[in-house]
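Left out: one protein chain. Kept in place: all the others.
Let's look at chain A:
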C-alpha cells in the first residue's frame, strides 16, 4: 500500500485511541427510545417531564476521558444531547392548502408529470421555501415519487451554496433546459445505503430555484439513470414561474 495511506491509517488510529464509548450508552439509547415512544403517545406529560428533569441522570462525557486519561467524569444532564435530524417533538409546519390537481402551487406551475402520478395531498410552506410531492395514490402518508422543492428570495443562496458544493466535489453535471440552466446530480441525503435521490436543480430567474427529486424507490421503475434524467428534464421543461 502506498505510504500516505498507511500514514493516514496510523494517524487515524492515534487520533481515535483516546475515544471510548460511555458504559451506559445502551441504557441511554433504550431510555431515549422509550421516551420517544412515550412522547408520541402522549401529547403533554408535564408532570412526568418535571420529574425526569429533576432526576439525577448520570451522563458520561467521553471527551473527559480522552483529554485527561482519568476516570470518566459524570455530570448531571437531564436528557441526552439534542439530535438535530430527528427532533423529538417536531413542530408541524404550515401547508400550502388544497392544491387541487397539484399542478400549480406557490409561484410555480407544473406543466408535465410522469404518467400515473397525482398530487399527494402533502405540502409544506416555510415562506421563501415550499414544497409538494406527487405519488400514485394521492395519499399524503404514502411514499413520494416526485418532490418539487421551491426556493425563493433569500433561500436561493442556500440552494446555490449546496449546488456549488456538488460542483466542488465534481459530483453531478451542468445541464441546459431550454433557455434555462440546471444541475443534475444524485443526492445522498441519508437514505441509509439506498441508491440516492436523482435530482435536478433548475434556475428559474435570479430569485427563484426549483429542486426536482425522484425518490430512490420510484427511480427504480425506470430503465436506468438516463431514463430518469430524461424524465427529470421533462418535468423541469414544464416548470414555469408565475411570479
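We adopt the following convention: a contact is a pair of C-beta atoms (placed from the backbone, for glycine too) under 8 Å apart; a residue touches a chain by one contact, two chains touch by 3 or more; residues count from 1.
Assume contacts and distances are computed from a predicted model.
> Tell me the UniProt name of the left-out chain, picking from "DNA-directed RNA polymerase sigma-70 factor", "ABC transporter substrate-binding protein", "Aspartate carbamoyltransferase" or "Dihydroorotase".
"DNA-directed RNA polymerase sigma-70 factor"
> Quick one: say which of A:195, A:220 or A:243 touches the chain that got left out.
From the options A:195, A:220 or A:243, the contact with the absent chain belongs to A:195.
> Which one touches the absent chain: A:12, A:154 or A:227?
A:12
> Given the full complex, what residues of chain A touch the hidden partner chain?
These residues touch the chain not displayed: 3-5, 7-16, 19-23, 25-30, 32-33, 36, 62-63, 66, 80-81, 83-86, 161-162, 165, 168-171, 186, 188-196.
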